[in-house]
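All protein chains but one are shown in place.
Coming up: chain A.
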Amino acid sequence: MTTDVDIPVHAKDTAEEETAGAGRSERLSALAQQHGALVTLAVAMIAASLSFDTFLTGDNLENMALSSAFLAVVALGMTFVIITGGIDLSVGSLFALGGVLAAWASQYGAVAALLLPLAVCGLIGLVNGLLIARSRLAPFIVTLASMLGARGILLSVTDEGSKTYLVEKGSFFARIGQGSLLGVGVPVWITVALFVLGAVVLRRTRFGQYVYAVGGNEDAAALMGAPVARTKISVYLLSGLCAGLAGALNAAWLASGVTILGSGMELEAISAVVIGGTLLTGGFGFISGSLVGVLLLKVIQNVINQIGSLDSAYQQVVSGAFLAVVVIAQTWLGRRRRVL
């Protein structure tokens, strides 16, 4: 995060100059908020490629792109939820559940392997949305409960986690996860397509504008005639679908439904969205930022892995500290924009 935008607003002689200075400072704050993550990503990539010969190799980049793809799909759904001012803690469990269901259903063909996780995870997302929008329960507690519930379902379909379903080698479903197009893995293409679609939906459709309106001020949105409840239900449904799809793609890539995956993923997804510049208070954010956030997290992880002497636990320390720094910077920038 670039915090080097601290331009002291000196006492100006004329009021005119003062407003001009304030305007510039405000613009810079907004710019830092929007593109800080991108600049940091570029700096991190350059630093990493200068320090490690192995960083800018085709293999390494491909690996990073693939491992980012699954988290990115989850973060895409999370972005919608967070822009409405909510939060979805159930995505990690849904990711794992989606993977296991997809691996189990892959014996009935690729269509079943994609539809079953989407249906189940979508249903859980829908229940989340209904409880939050219609019964007006706090998003964080509802999705906390469904995080537990989904993990319970996951355990009960896998004989308490002891059974691993495998995806048949060479089947069409496995090829979705492992195949590549023009040298880039299919999951990466799917992720890119989903992000383009998501950005268009958020920016250019009525639904997208409702999402911003609900997050900006729920009461005002309701008075304006925006379908608040329906919008909220939709974003949780969307988040559930994204998590389920990401899990299914991951299962196809790994050729098995691994039950221990996905714990802590909700935290990674939230971190990525926040790092990307979306405000947790809702009403402000963008899809592309979340993608940058995901890539940034993965680059950090990759760099720590490349420094062989460092334990993988450092990833958590650095990610947590990084998240804290970003949130501090954002709150500071946000306050500055409001005050000025």
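Keep this in mind: a contact is a pair of C-beta atoms (placed from the backbone, for glycine too) under 8 Å apart; a residue touches a chain by one contact, two chains touch by 3 or more; residues count from 1.
By our rule, contacts and distances are computed from a predicted model.
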Margin query: Missing chain, UniProt name, options "ABC transporter permease", "Extracellular solute-binding protein", "ATPase" or "Anti-sigma factor antagonist": which is it?
Written below: "ATPase"
Checklist line | Candidates A:Ile87, A:Ala133, A:Ala251 or A:Ala272 - the one touching the absent chain | finding: A:Ile87
Next item on the list: Using the touch definition up top, pick the residue from A:Leu137, A:Val188, A:Val201 or A:Val258 that touches the left-out chain.
Entry: A:Leu137
Next item on the list: Sort through A:Ser51, A:Thr205, A:Asn305 or A:Thr331 and give me the one touching the missing partner chain.
Entry: A:Thr331
Next item on the list: Specify the residue from the set A:Leu197, A:Ile307 or A:Ala321 that touches the hidden chain.
Entry: A:Ala321
Checklist line | Missing-partner contacts on chain A, residue numbers | finding: 87, 131, 135-138, 140-142, 144-149, 151-156, 160, 264, 267, 270-271, 274, 280-281, 311, 313-321, 323-324, 327-328, 331-332, 335
